[in-house]
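Only one structure is covered here, and it is reproduced in the block below.
Note that one protein chain of the assembly has been removed; the remaining protein chains are unaltered in position.
As written, the chains take the letters A, B and C, and residue 1 is the first residue of each chain.
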Amino acid sequence: MTNETLIWLIPLPPVLAFFLIVLLTNKSKALSHTIGVGAAFLSWLGSMVVFVSALGVEHLGEHPFESSINWLPTGNTWFRIGVLIDPLGAAVLFFVSITIFMIFLYSVGYHNFGQPAGDHDRAGLPPHGATIEDHRHKHAVPSVEPMYSRFFAFLGLFAFGMYVLVVSDNLLTMFVGWEIMGLCSYLLIGFWYGKESARNAAIKAFMTTRIGDVFMLLGIAFLYSATGTLNFREIFTEEKLHMLVTTPSAFGFSAAGMIALLLFIGTIGKSAQFPLHVWLPDAMEGPTPVSAMIHAATMVSAGVYAVIRMFPLLSLDPKTMSIVAFIGAFTALFAATIAVAQNDIKRVLAYSTISQLGFMIAALGVGAYVAAAFHLITHAFFKALLFLGSGSVIHGMEHGVLHTGNHHVDPQDMFNMGGLKNKMPITFWTFLIGGFALSGFPIITAGFWSKDEILADAFGHGHMAVFITLAVAAFMTAFYTMRQITLTFLGEPRTKEAEHAQETPWTMTAPLVVLAFFAVTYGWVGIPEHFPLLGGLVPNWFHEFVGGTLAEHPEVLEFNIIPLLTSLFVALGGLFFGWFVYRNVNSPGEDKLQIPVLKNKWYFDEAYDFLFVKPATWVAEILIYKWMDKGLIDGILHIFGPATQGLGSVIRNYIDLPVINRFFGDGSADVTYWFGGKLRAVQTGRVQQYLMFALVTFVLIGAALFFFRLLA
Amino acid sequence: MTGEQITFLVVALFTLGSGFMVVTTGNLVHAALWLVSTLFGVAVTYAVLDAAFLAVVQVVVYIGAIAILFIFAVMLTRKDMRDQGPQMNKNWWFGALLSVSTFGGLYFLLQGWSGLSKTAAAIPSGFDAVAELGNALVSPTAYVLPFEVASVLLVAALVGAVYVAFNRK
Amino acid sequence: MSFWNDPLKVAADWLMGIFTGWGMPEIAAQILIGFLGIFVLIALLMLLDIFLVWVERKVVSRFQDRIGPNRVGPFGLIQPFADIIKLLIKEDTTPGGADRVVYNVAPMLSMMSVLILWAVVPLAPTILGVDLNIGALYIIAAGAIGTLSIIMAGWSSNNKFALIGAFRQVAVMVSFEVPMLTMLLIPTIFAGSMGMSTIIEKQNIWFVLFSPLGALIFLIAAIAELGRAPFDMAEGESELVSGYNIEYSGMKFGMFYAGELLHAFTFGGFWSILFFGGYRFFGLEQVNPVLAIAVIVFKAFVGYWIIMWVKYTLLRIRIDHMLAFNWKFLTPVAFTLLMVTALMNALLAGSPDWLRVAVMFLSNVVLAWIALEIARSHSRKEREKVEGVKQVVEAAHH
Partner (left out) sequence: MVPLSWYLIFAAALFSIGLFGVLSRRNAVAILLGIELMLNSVNINLVAFWRYGNTANMMGQVFAIIVFAVAAAEVAVGLALVISVYRRRNTVVADEIDMMKW
């Protein structure tokens, strides 16, 4: 099987799994998760094959794996869709497939497969645990998710969307995958639809991303009308790009800039950049694997991936670039500030995700193409690791909750934890690695290299503002990461639940270990040559490989000591302060940083509520419904009624009854009746006679025709 | 008068004769059997026309299935084994008139048509009519659609026949 | 020597020489030679038939733990001749109110339907009547004529038992033609032709290895076609006093009887041709046509013996069970098998032989297993239903 065919096949297993599970194996949990995980494994296998063979190809950037088929006839040409794997695609495929596979595996344990069904669990609510009875004393154990199979089906569809997005060679199919993911995020965030908050979160996520998507669709339409194609490699040709730059469009943007901007707004929605970031923290309502799926492996990465894809277009217009850089940097800092004040372990990670994505966007804004891709991948690894780790922690806490039976304790609140280090060692160490990677702990962790590269690029390209903002953001990142670790794992247990927390099954810990491995090692493939001591020990493979995607190879910056020192300082400093401040903080009260404005996320939700939601409701309810519909339109209609009635009666009495009915209606009826009476003798009910009549007629008519034709 | 012509005439006369018996004989089972011989004559005609496959299919489908079906039907639709009364309805003469006129009309039209006297070209050597037919029946560029439609029709007829003839106790 | 390589051609040329020597036109001579060939073949078949009578009686007697014919001649070999003479000199009766013409035509048709089958049987690479490229269909066509003869016999002899027997027999034959035709298509798929000789030449590996289930279904359908046990309801002695040929006596009955035997033998032959490589036996057929003939006759006898074995081992099945078995089990299985085989053949085109054999064989086994499972569960349900009724009835009795 050629690589092209294989690439075509990669997205298939998950979607097949989706249909199989939904249609057939919905009843059997074991079968469902076997199919789901198996599908994820198959896709992973295919992706690995493609990736490895992609490594083998010289100048993959010039001639990537691609194949396409005619899809829609557009006028006299065809709209072709197809698959494309260039260095960027290969690298993304690599982490996407691994993380997806890991998350599938993790979900098995997370949903307590193999445990008894809950005593009073209902579909649409998280399982509450079951009481089993062995040698005559009953105790509570976690109970299996009621909608276990459905979960795997949704995950499969989600994975399908992501794979489609990664392998597709044009914006349209990419957008299709994009939207499939939008739908799945809705389904999965609202997976426990029994919870009010989950419902709202799902709708919020769907709506918010939809705003971005609309603009993205506009951008795609604009691009298609401008260039007549949506295929990446066809767009990124010299003359197309030049044409786009030279054609002006609105607001003093060039067409290229406008398109890039529109597509970028789509990304803002998808990867939760300011000001459309609001949906992402709420998305934490979904099960933790979903959070990992959305925040690490797939959806938000998809946003950044889209921008990276369109980078050649993006980089054409300096205005757009600066907008992107600004939004990225701002989001990075802004989200970091909020993250500092959150107590929900998953929300902290959510905001850190937003800020890390801000890093990537900002990197793209300053033109650091490779750095962005690099950080995208490393971030995917350690963020997936962190989410799964937090899920593991929550799971352990739920064990405690079940043990004590006190269901009022929120197993996600970090102030209820503490001292989990000894309870759940594997989780702790992996989480620690992830946290250090996130905060860019120097040299060993992957996060350091990618983040350092971003800072270096920002500095090197002379965007001081961006540089400083990012540096501060990085500092805060390290700070709240350490805060989280300290509150969660270090110190003494603050609650009985925390005391009775216990390590999670292997299906949950194994993915942690694997991801931890990548979270550390993946950074080493991208060490800059000129780095002191380490530079050149390992060739900067990543830069070479992914850089090859662009037409002109991005130049390698010469080394500069300032960004290095900065990142060292912010990472270590942040970590130290995080530990120092929170080493003996035991309750939210003692936490100095619980500032309301941060706590309440700069009041963004309230602001949006006031600015958009309320006015919309008012317009709908009062203006349109009450005044316009009820008052104006109905009023007019009520006038029509009597008038029509009067007219109708006139017509009826003076035209209808006498003329139509009497004369035409009854008259024709009488005539017909009379004829019928005469003619009915013909209908003898005998088939053969009918046939004879038919034949006679046929012969006569035929003869007549023939005769006249002869005459004529 | 070549051999082929003699063969044709013999076959045609045989076929027409038994066909005539089909529509005239009083005993319905005999009519069905005469139908069999007519169909057999038609099969031979196909064979003479180098359509061997059709000839065999004719034998299989008509003699093997349809004729048998007729005999069954004849035997199922009478109380005792004798045919009583005349087999022609009262205006059979008109039917005869019509059919003769039909034949006359057809003959007349045929006379007016050129290319009547054209003779068959020899089948090119190595031309496998069966394979050609098979390909034509299933290739999308040819007649796969009529073929499928015919199959659907058969299924529908099968179900319908079963339903209609089903004897509700 | 040359004669032994291609006896038919040599003989034909020799005769052609003689006839033209007599000043006979080419065409006439050819026709005459053709008739001679047919005559010789039929004569030989008739001799074989007589021998078959003896074989049948011997085998059945063995199965029933008797000795069988053993008085006339060595091992009673002359016995069948005695039977023939008896049949010939018997009074040839015609029942009153019978339809004379049809009544007399039926046995001939019956015999003919068997004999014309041999037109397409390749006895050796060089010895076959005519190499129709639609041989497989031809078999069914001949079967159709047999069906016709049976219903003619049953109807014309003006006897309700005969008529009922004919009805049943014809119903069975018409129904079992369907799976039979389907199974004929399976060697056709493998060989890419319906021609008997092509089918044989393509069998470097016997098709039975490709499609054991197909061979089995074909055998079952063939037995039903023949109307032999366990599908011999048409001539159930106890119920219908030997069915459609009840009114026939003397040589007319003899024709039905001989026709049946030869038919069985012929289907043994077709079985071997379609699934067991016909006259091929490890290149033996290349040595000498006579050997080839010996091989195919031997294989035919094996098939015939299997048919007899079934006949004398199994019990008679009720008519509705027969038809239900065909329509509800055999035909669906046959269709499924046909689809599976065609699919496999298309998928495995060009792959090595051992792989094709393995996959085909396995798919057949799996299909058979599934079919049997379904049948078993269904029959279990039926049994429960019946037993439930029985209990109810017993309860009513008590």
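A few points about this structure:
What we mean here is this: a residue touches a chain if its C-beta (ideal position, glycine included) is under 8 Å from a C-beta of that chain, and two chains touch if they have at least 3 such contacts.
Model, not experiment: these values are computed from the prediction.
Though it is not drawn, the left-out chain touches A, B in the full complex. Those residues of chain B that touch the chain absent from the view are 2, 4-5, 8, 12, 15-16, 19-20, 22-23, 28, 31-32, 35, 38-39, 42, 45-46, 49-51, 53-54, 57-58, 61-62, 65-66, 69-70, 72-74, 76-78, 83, 85-96, 98-100, 102-103, 106-107, 110, 115-121, 123-124, 127, 129, 132-133, 136-137, 142-143, 146-147, 150-151, 153-154, 156-158, 160-162, 164-165, 167. Touch with the hidden chain on the side of chain A covers residues 680-681, 683-688, 691-692, 695.
One rule holds in what follows: only the chains that are shown with their structure count from here on.
Put simply, the chain farthest from chain C by mean CA position is A. Between the Cα centres of chain A and chain B there is a gap of 67 Å. Centre-to-centre spacing of chain B and chain C amounts to 28 Å, using the average Cα coordinate of each chain.
Contacts with at least two other chains are made by no residue of chain B. Chain C meets chain B in the complex at residues 27, 99, 102, 132-134, 137-138, 140-141, 143-145, 147-148, 151-152, 155, 158, 163, 167, 170, 174, 177, 194.
Residues 3, 29-30, 33, 36, 52-53, 56-57, 59-60, 63-65, 67-68, 71-72, 75, 81, 128, 130 of chain B touch chain C in their complex. For chain B in complex with chain A, the residues that touch the partner chain are 89, 91, 94-95, 98, 101-102, 105.
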